[in-house]
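Taking it in order: structure first as structure tokens, then the write-up.
For this depiction, one protein chain was excluded, whereas all remaining protein chains were kept in their positions.
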Amino acid sequence: MKLNFKNDYNTVGDKRILEELIKYSDERNIGYGEDIHSAELNKIVNKILGLNTDTYVLAGGTVTNIVALNQILKYPYEAVITGENSHINIHETGAIEATGHKIILTPLKDGKIDISKIRDTYNLYVDNHMVMPKALYLSNANELGLTYTLSELKEISKICKELNLYFFIDGARLPIALVSEGYSLKDIASVCDMFYIGGTKNGLPYGELLIIINDELKTNFKYLLKNKLGMLAKGYVGAIMFKKYLEDDYYLTLANNSLLMSNIIRDKLDKYLIYKNKTNQIYIKLNKADALKLTEYVDFEIWENNDKYQVIRLVTAFNTTEKEVSDLINVFKNLNLI
Amino acid sequence: MKLNFKNDYNTVGDKRILEELIKYSDERNIGYGEDIHSAELNKIVNKILGLNTDTYVLAGGTVTNIVALNQILKYPYEAVITGENSHINIHETGAIEATGHKIILTPLKDGKIDISKIRDTYNLYVDNHMVMPKALYLSNANELGLTYTLSELKEISKICKELNLYFFIDGARLPIALVSEGYSLKDIASVCDMFYIGGTKNGLPYGELLIIINDELKTNFKYLLKNKLGMLAKGYVGAIMFKKYLEDDYYLTLANNSLLMSNIIRDKLDKYLIYKNKTNQIYIKLNKADALKLTEYVDFEIWENNDKYQVIRLVTAFNTTEKEVSDLINVFKNLNLI
Amino acid sequence: MKLNFKNDYNTVGDKRILEELIKYSDERNIGYGEDIHSAELNKIVNKILGLNTDTYVLAGGTVTNIVALNQILKYPYEAVITGENSHINIHETGAIEATGHKIILTPLKDGKIDISKIRDTYNLYVDNHMVMPKALYLSNANELGLTYTLSELKEISKICKELNLYFFIDGARLPIALVSEGYSLKDIASVCDMFYIGGTKNGLPYGELLIIINDELKTNFKYLLKNKLGMLAKGYVGAIMFKKYLEDDYYLTLANNSLLMSNIIRDKLDKYLIYKNKTNQIYIKLNKADALKLTEYVDFEIWENNDKYQVIRLVTAFNTTEKEVSDLINVFKNLNLI
Partner (left out) sequence: MKLNFKNDYNTVGDKRILEELIKYSDERNIGYGEDIHSAELNKIVNKILGLNTDTYVLAGGTVTNIVALNQILKYPYEAVITGENSHINIHETGAIEATGHKIILTPLKDGKIDISKIRDTYNLYVDNHMVMPKALYLSNANELGLTYTLSELKEISKICKELNLYFFIDGARLPIALVSEGYSLKDIASVCDMFYIGGTKNGLPYGELLIIINDELKTNFKYLLKNKLGMLAKGYVGAIMFKKYLEDDYYLTLANNSLLMSNIIRDKLDKYLIYKNKTNQIYIKLNKADALKLTEYVDFEIWENNDKYQVIRLVTAFNTTEKEVSDLINVFKNLNLI
């Protein structure tokens, strides 16, 4: 069987989390997130953050992005600023526009939003013939596995406050950013108005935990959640899973495995690396012939493809084993690539 | 602790289903429903139905309704006909309108769509100053626990074909309708263009299995699924669950328990029954004082509430026990209600 | 040639208004309503109303309704209450739903909104699984030519304040309501948050004058106006027309002609009248054979049509002549209908 380094959501989920579901399977709960597990989860988050937040578990990243941005953007002329390579711009099949809002692109620098250009981008929007920027969106870690440093996030936060932009962080891969950068959930909460902690890409069968920091964004959230298709009947299922996920920083334990395994791979494939990132996404550039040979032994994502070379992505997961990693390395060795 | 007869989605899910997730928890799969479990599930469904359908697992009922109707309704002037009490009209926080489409209401008769009035409703829409009816939606069983007979469904199907309306059946509670009415999935598939088999309300932690019968409605479905927030990264999780759910008609076994338990209750509460239905939703009318006393011992949904009386709903689930039922009966006895 | 009593928008417009356009045809103006005519029009309106309003001229009734309601309704779960026969519900091809908002229907009484039922309608919307009522919409005069008395409007206004509903009056036929009921623009402005003075149906080639009373609804209006397709490049054209239209109550003079002509017709056709209204829309019921004969001589709208009878609508306009009216009466006489 082929090795699978295609993504970080390629197994059902972590057993410890799944067993938690069986443990509670007979307990009767109230629906739609009005249950005690959801209330407890909120308390846990608030204790971690030292804040009074509202918390909701949604099924996946795209629906979380769309619900969150629609809570921020009211009128259809209100727009979100982001980078060209961001998930909402490229990989959500136009979902944000489908809810009526335009994306404003701001320049990138080395794969991340160029912080020095945000004000310029904002300042282009000058009158009522143009949309009105109201939010800034970024992913951390982003699609390229790149992370923002805490000082970068603080700088962005400052600019957003100055420009009256709400700052929303897509945290589908936040756990890996935390272990990679060494900052905490509390740090993240201190810079933005809303963010989420991804579960799907770090060991949960589904689930993203949306955390609303800014009180202005809390009003009537569940109306929007239902209207925008994000409300789950069995809200307590997500809450049970996230309670376990947060307990004793288990989400960091899971992310740490992804990081460690990716570090081993990065070390061996150093000469092929495209980005000097330190997360579980490894982008390498191979000549075309080598990439084709590799494809016989390993499942991976092709990011760029032309006559001469391919840029491919290898991703480690919360449960990637040392065996899988050494098997991968051996494939590269056997193909004389390293 | 109070008895809970509030709804049929008040526990995590059936253990046999949950254990299936643990069984496959180490297997690496492709994302977004392109995996082998999703392919197998499709084969299983096609074998059951004797048809060549497309199948997709979505997270919940509302998102399934909205995605399905948006696949049917293209232009924003195209509208869906349904009854006033239908889920999309009353209990989805305007989600269908939020995607741009109007609901046309057709008269009810005893809580179900009055079949003899569908043509009249359709015929009111005569020119381009009005919306254009393009679909008919109903739930089976519906919100009141009422089911359509097979001959009723066939009659509706015939009318829809005549009027060029696509016929979509919301099957969030289809399993209970099947065991109550005694018809089969094949029967359902023969009358409509698209329907779904509910999982959330019959033992799954989440999940509805959407089945597209009509070839015209298959094109580019996954684009819409992603755009309308219904695509799940771990599509194989839903597929694994539904394979088990359909195996040896396990979904009917689960629904049968709901039915049997509700039959016992209906038998005892006969004099209070509002509807002569035979599904797991039991609507009873109690005088106000009695209803208030009951509320101390039992969790239930209040459907109507005034100074004199309450209409309340008691719901049995796939895992309601005989003990819970006899405890409920005893509460009624102790309150001298029966 | 046939007589034409089909509607009140069947001629290009009043000559005095049109000549005003020629008078100013060489003057160079700023676009998009930033011109001096638009500013002057605003001053004139504010002087008439004794208020500090914002004013905008839009092209037609439907776009005015949609822009106005979208300024009021922000989030897609916010809904507008209106009667089943209202223009936005029946005759705008689902335009309001196309912008994402649901219409909530409240019962009618004799063709108008039943004021005593508004609270009940509102109170049905109790939780986040349902839309949230945020506005009340009615037309005055409405589609049936019926008007609300000032005391009725004040009662509705009071209820709206109590329920936190914004009250928006569609005034496509407001001028005829004013001359019929004897109240003033100032009266209208005192009861609602936003309304408009129709021009298209009372002598203008196009144009509705939207007036925003409530300060909360003024913010960023032109962003929405452009986004929702209502902004006109040559805003000053509408302003020039409306300045003339309001000058010396010329709009009332025009509406008065419609009223007088309709009164003559109503007087003669008394026995056929469906509604005891006093506006320029006259609904009569004729047996089928008579209606068919009439159709050879007169253009009119058919409102209801069955084997036995037709309900037809005769409409007088700002420029309906006494000759046209007496010709119409003669047709009825010649057909032995009166």
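Points to keep in mind about this one:
The chains carry the letters A, B and C, assigned in the order they are written, with residues numbered from 1 in each.
Operating definition for what follows: a contact is a pair of C-beta atoms (placed from the backbone, for glycine too) under 8 Å apart; a residue touches a chain by one contact, two chains touch by 3 or more.
Please read these numbers as outputs of a predicted model, since none were measured by experiment.
Among C:L49, C:V63 or C:L165, only C:V63 touches the chain that is left out of the view.
Touching the missing chain, out of C:L232, C:I282 or C:I312, is residue C:L232. The omitted chain makes contact with just one of the residues B:S151, B:N220, B:N306 or B:N336: B:N220. In the complete assembly, the contact with the undisplayed chain comes from A:Y77, out of A:Y56, A:Y77 or A:Y250.
Residues of subunit B in contact with the chain left out of this view: 32, 70, 74-77, 99-100, 128-129, 131-132, 220, 222-228. Taking the whole complex into account, subunit C touches the unshown chain at residues 4, 6-7, 9-15, 18-19, 21-22, 24-31, 59-63, 66, 92-95, 98-99, 200-201, 205-206, 223, 226-234, 236-237, 240, 299, 319.
Against the chain not displayed here, subunit A makes contact via residues 76-77, 79, 90-94, 97-102, 128-131.
Just so we're on the same page, only the chains that are shown with their structure count from here on.
With centres defined by CA atoms alone, the chain at the far end from subunit A is C.
A simple rule picks the central chain: find each chain's mean C-alpha point, then take the one closest to the mean of all protein C-alpha atoms, which gives B. In terms of their C-alpha centroids, the spacing between subunit B and subunit C amounts to 42 Å.
A straight line joining the Cα centres of subunit A and subunit B is 32 Å long.
A straight line joining the Cα centres of subunit A and subunit C is 51 Å long. Among the residues of subunit B, those in touch with two or more other chains are 92-94, 98-99.
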